[in-house]
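One chain of protein is taken out of this complex; the other chains stay put.
Chains: A and B, in written order; residue numbering restarts at 1 for each.
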Amino acid sequence: MSSAAEASKFFQGVTDTVCDIVERPWRRMPKAWYIALAISSCAAGLLLVALTYLVFTGIGIWGNNNSEGWAWDITNFVFWIGIGHAGTLISAILFLMRQKWRTSINRAAEAMTIFAVMTAGIFPLFHTGRPWFAVYWLLPLPNDMSVWPQFRSPLMWDVFAVSTYLTVSVLFWYVGLVPDVATLRDRFAERGQKLRAAIYGVLAMGWRGSGRQWHRFEKAYLILAALSTPLVLSVHSVVSFDFAVGQAPGWHTTIFPPYFVAGAIFSGFAMVLTLMIPARYLFGLKDIVRADHIEAMCKIILATGMMVGFSYATEYFIAWYGGNPYERFTFFNRAFGPFWWSAWIMMTCNVVVPQAFWFKWCRTNPFVIVFLCLLVNVGMWFERFVIICTSLTRTWTPSSWHYFKPTIWDGFTLIGSFGLFFTLFLIFLRFLPAVAMFEVKVASEHHHAGGSGHH
Amino acid sequence: MSSFESAISSHDPPDRLTLGPAALRLKGLGLAVGVVCMAVAIVWGLAIGDDMRRFFHSYLLAFTYFLSIALGALFYVVIHHLVSATWSVVFRRLAEIITGAFPALFVLMLGLVLPILAGSHSLFLWTDSDVVAHDHVLLVKQSYLNAPFFAVRMLIYFAVWMWMSRYFMKRSVQQDETGDVALSNRLRRVSGPAMIAYALTTAWAGFDLLMSLTPHWFSTIFGVYYFAGAAISIYCLLAIFSFALQRSGRMTRTISPEHYHDLGKMANSFTLFWAYIGFSQFMLIWAANIPEETTFFRPRMFTEWKWASLVLIIFHFVVPFVGMMSRHVKRNPPVLAAWAVYMLLLHAFDLFWVIMPAYSPDAIVFHPMDVLCLIGAGGICLFGALSVGGNVKLLAVRDPRLEASIRFINQ
Partner (left out) sequence: MASDELDNEVTAESDMLLPGSETVFYGLLAEYDSPGALLQAAEQVRDAGYEKWDCHAPYPVHGLDPAMGIRSTILPVLVFAGGITGTATAILMQWWMNARAWQWVASGKPYFSVAQQIPIAFELTVLFSAFTAFWGMWFLNKLPQVWHPLFRKKRFLKASSNGFFISVESQDPSFRRADTEKLLREAGAVAVEEVSYTTSPEQRNVPRPLLGFILLTTVLALVPFAFIAKYRTTHSDKPHFYIVGDMDFQQKRRPQSESDVFADSRADRVGVAGTVARGELKEDDHFYRGLVDGEWATTFPPQLEISERRMREGEERFQIYCTPCHGQAAAGNGMIHQRAMAVGAGATGWVQPLNLVDTTAQLNVVRQPHGQIFNTISNGIRTMPGYKSQIPEMDRWKIVLYLRAIQRSRNASIEDVPPSKRPALR
């Protein structure tokens, strides 16, 4: 057991390292952060332009058309929601499984979740064409002629699921933030920076680390973690219901819910690594976000990638086994039809690429990891694209068949969504503690240091 | 510091860590009861005179039930190594012993496959070539659903399962002697590919044994549904075995309320998982309302079977999930063991609900053969498991993470 002095040094070290990112003067922020922020802000601006043009001109500026009613819009929606799931998994599920290594990344991962869900929410809202009506009609309010929403539709379930997910994620994230924001408050107070201390003080709500308050705090944290776990499973399952409840071949398979959830965790972890590996280098977090944590995440990526692969195998087998000619054709068409290239990208990136993580050197080389994780995210984007496009461009009636082409505005909206996400994340890195300091301290070996002997 | 913690400064003595002479007694009991019950069931089945149709459905129920338990145990072992779990070390040997039932299950599997190869049509519709010849849907999948390929697949599944269970158990027992950490590392490295093999074989076994009872029907999630039941079963069985062993004075200083708490948590989580899988399967098929898919649920919703479906929802999910939610229930070994028995009974009922409507779509028909086959298969599996692992220590005494596992405390 470590001594009081060692523990004290460790705790102070954690506080100093993490708070420094928030406290340091603007001139000491890494140049890379400024460059990244500049690029992502431009992209976010592009999103604003794209959405404004969309609202004033109509969905026709996108490539969507009959029968391709959903295209990049819903692909992006499912993609971003999926990315958000890793954050909740790290925060909640790994907490329930008592995996201590999560404490170094869970704050950033939760932030990533919230920003990803916010970005995702843009798409179902704006793809309606008249989003102001969408908000009005989708909430349980009577509209003209006292008509209420139709609750038997998965699109309504989406409204409830995604908003619940966003709300609960924010609540959970905020609860975890309070003690750390209190730390920032106290450090600013110590240095005499009264305005910043006051702002953080309001956010910290007067937290003073009281043992009695910690007791209830921990209980609430555990409860929120226990709630978030089935919630994250349910949210992506509800998103999968958007497809699976219908009758379209390639969409209507019962394995969609767990398959989508596994895929979400898969892409989410890849995004976490894509964000955290540069961040830990730029901000000197290498001793907190350790190499073995990164390795553990690579293994999770491999595992969930295999689950996705298992789902592909099952889908293909049952499509053949079921004997339904439309179903068989759809899967044949995925691999050999006009969109064959997207299906092969998907298979390669989702099934073949993660295999690299069997090898230790792949799991420990940061450049390799980031590169592979980018491929994984590409693969997962293509998975949703394949599911949506191949089924919609080859529906039952051949007269409706055509080739889908995205327009430049589809591209701008997608790039813009990345811009929004990264902008929010970069701002978060600057203004809020990127690592859950108190959780790192609890999980550390020093957490019961000192005192006379084992209690 | 709990009083339990101070007590475990010394472990259980070695004689409290094996079954000892009880193993032989249990083996004998298992074999005797198993063979007798099975024989009575066979005779009864012949006596009914329906070409053994009823018998084979009961037999399938018993076979898939105990297969699911063995598969659950195999899952427990593989996932334990895969994630290098700490708390589960104390139970791992018990799970390994349960996987020793695979050879016995292999024999039981022959009891299913050999009659099919010999031409019996009593169980699966697709084995009847006359039926297949006039049924377009069955013709189209004939290259998969035919007796020889079915037999080959069963052999492959069992080869994989038996090889895996033996591999893990052998090295685990070896570690009892040598304490070699390299063995743990080896098992961890193997557990990745092993999990892949496990997933594929379990899912496809579910398709072959259970989904093909309704050969026009298909559901991609069915393999996962079978797995979910298996996962609940193993945690429940471990709770029961631990309680029984501790009652007999064994492992009293090794297993604590903390471990029961975790078993309970896992059983409860998988109950929720089972409900989630079952619900997705049902709701998606019900909502789309496509006749070729709804054939599975029609008898289970509109005939007498609807009561069974209701029982399944309420008593396999709602009641145990709420009942086992409280930590006081999970930390109380006799109460948890009682819930575990309850869940194992409901798991049998779940498989009954999957299988029997294929035999009798309009009415729920229990038959003493169901119970006889279950007890029979259970006895044979008990005999088989103890033949393989009856003499090993009940605890992986030199596992590197054992100490941490014993001292483990829930939050």
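Following the convention adopted for this analysis, a contact is a pair of C-beta atoms (placed from the backbone, for glycine too) under 8 Å apart; a residue touches a chain by one contact, two chains touch by 3 or more.
Values in this document were obtained by computation on a predicted structure and should not be read as measured data.
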From A:Met97, A:Val175, A:Ala291 or A:Ile408, the answer for touching the chain not displayed is A:Val175
Looking at A:Pro149, A:Pro338 or A:Gly411, which residue reaches the missing chain?
A:Pro149
Among B:Phe149, B:Trp286 or B:Phe366, the residue in touch with the chain that has been omitted:
B:Trp286
Return the single residue from A:Trp62, A:Phe79, A:Trp137 or A:Phe217 that touches the missing chain.
A:Phe217
Residues on subunit A facing the left-out chain by the touch rule are 3-4, 7-8, 11-12, 15, 55-58, 130, 140, 142, 146-154, 156-157, 160-161, 164, 167-168, 171-172, 175, 179, 182-183, 185-187, 189-190, 201-202, 205-220, 223-224, 227, 230-231, 234, 237-238, 241, 399, 437-439, 441-442, 447-452, 455
In the whole complex, what residues of subunit B lie against the chain that is missing from view?
279, 282-283, 286-287, 289
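In the analysis below, only the chains that are shown with their structure count from here on.
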Starting from the mean Cα coordinates of subunit A and subunit B, work out the distance between those two points in Å.
35
Tell me, which parts of subunit A touch subunit B in their complex?
98, 152, 218, 222, 230, 233, 237, 241, 244-247, 252-258, 302-303, 306-307, 310-311, 313-315, 317-318, 320-324, 358, 455
For subunit B, which residues count as touching subunit A in their complex?
1, 82, 136-137, 140-141, 144, 192, 195-196, 199-200, 203, 207, 218-224, 272, 276-277, 280-281, 283-285, 287-288, 290, 292, 411
